[in-house]
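Every protein chain but one is kept in place in this view of the complex.
This part shows subunit A:
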Amino acid sequence: MPREDPLLEISDLRTHFFTREGTVRAVDGVSLTVPRGKTVCVVGESGCGKSVTARSVLGLVDEPGRIVSGEIWWRRRGQEPVNLAQLGPRSEEMRRVRGGEISMVFQEPMASLSPMYTIGDQLVEAIRMHLPLTQEQARERATDLLRRAGIPRAEERLDAYSFQLSGGMCQRVMIAIALAADPALLIADEPTTALDVTTQARIIDLLRDLQAETGMSVLFITHDLGVVAEIADEVVVMYLGTVVERGGVDEIFHDPKHPYTNALLGSIPRMGAGAGRRLATIRGNVPHPSDRPAGCPFHPRCDAAIGGVCDVSDPPHIVFGEARSVRCVLHDDVHRSSAAEVRA
């Protein structure tokens, strides 16, 4: 059965930063889809381009960066699809999409809220920007949103300032603001990274509940594989500006195809697996995006790299199914005979 058209489809997106020292290819040919009502996790280490990908969707790429090529198709039900990559960051249309149809929650909840305005002011502003409501109606909706985001004594909190709330509470406020206009897609960029485990668990529960309640899609960006395992339906693994592997959450964790995914899973401590065990490591460091290796970006750190192949030509894009693909020569039939088996 063919899948329904995805809500968001990014194809071959390239976002480069033109700095004085040279061009940084932060996002270099990323393709991914977000199906309706699903959670897609983008996972990767620092510098892999996961945040820039998310920001490109909303036209939030800072100078000197810009989208060089590629398409970002936004498909609302019953409406013509729009290519967000073509819209100006300040255009009327983009402003309607941003915050209205697609909203975003950032990593630092304290830094994302203004300390000069009350929580209520900021919520009401977001609501009235997108919905034709009076001040009173908007305030009512604001209280309701705070309550849905799990904030006790919501009415009183409307008059609080961000610095009077804990980090977890601020993140709940950010989520309430993001839900202000009932978005079809919520982009969450490391929303729990700055929080304690106990708070993180509750924010993840909240996002899961809100998604079940509203049917929205979630694009969740994180570096934490534990969080991915908790919340994802589908996973996109990125390394140095490219997608190296895509798959369902169970496939990624139990049948990883790319050596990087495999190595990443091997290098995280697993609770209950016995203490004191040495961890498998990935040699070397993540290179800076401005000095990316030729060929496959992972080849200098890859144990399965084939000299003369991986360091010369770009890895092939092998598609196994609708949402399952890998960029690695090891899964290419032409090279399979010469390649070592990577699965551990």
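Everything below uses one rule, namely that a residue touches a chain if its C-beta (ideal position, glycine included) is under 8 Å from a C-beta of that chain, and two chains touch if they have at least 3 such contacts; residues count from 1.
What we mean here is this: contacts and distances are computed from a predicted model.
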| item | value |
| --- | --- |
| Listed names "ATP-binding cassette domain-containing protein", "Spermidine/putrescine transport system permease protein", "Multifunctional fusion protein" or "Fe-S cluster assembly protein SufB", with the criterion being the UniProt name of the chain not displayed | "ATP-binding cassette domain-containing protein" |
| Touch with the omitted chain, as defined above, among A:182, A:205 or A:303 | A:205 |
| Candidate in contact with the missing chain, chosen from A:168, A:191 or A:315 | A:168 |
| Per the touch definition above, residue among A:196, A:213 or A:303 touching the missing chain | A:196 |
| Absent-chain contact - pick from A:58, A:264 or A:309 | A:264 |
| Residue ranges of subunit A at the interface with the undisplayed chain | 45-46, 166, 168-169, 196-202, 204-205, 223-230, 232, 249-250, 253-254, 263-265, 267-282, 285-286, 288, 301 |
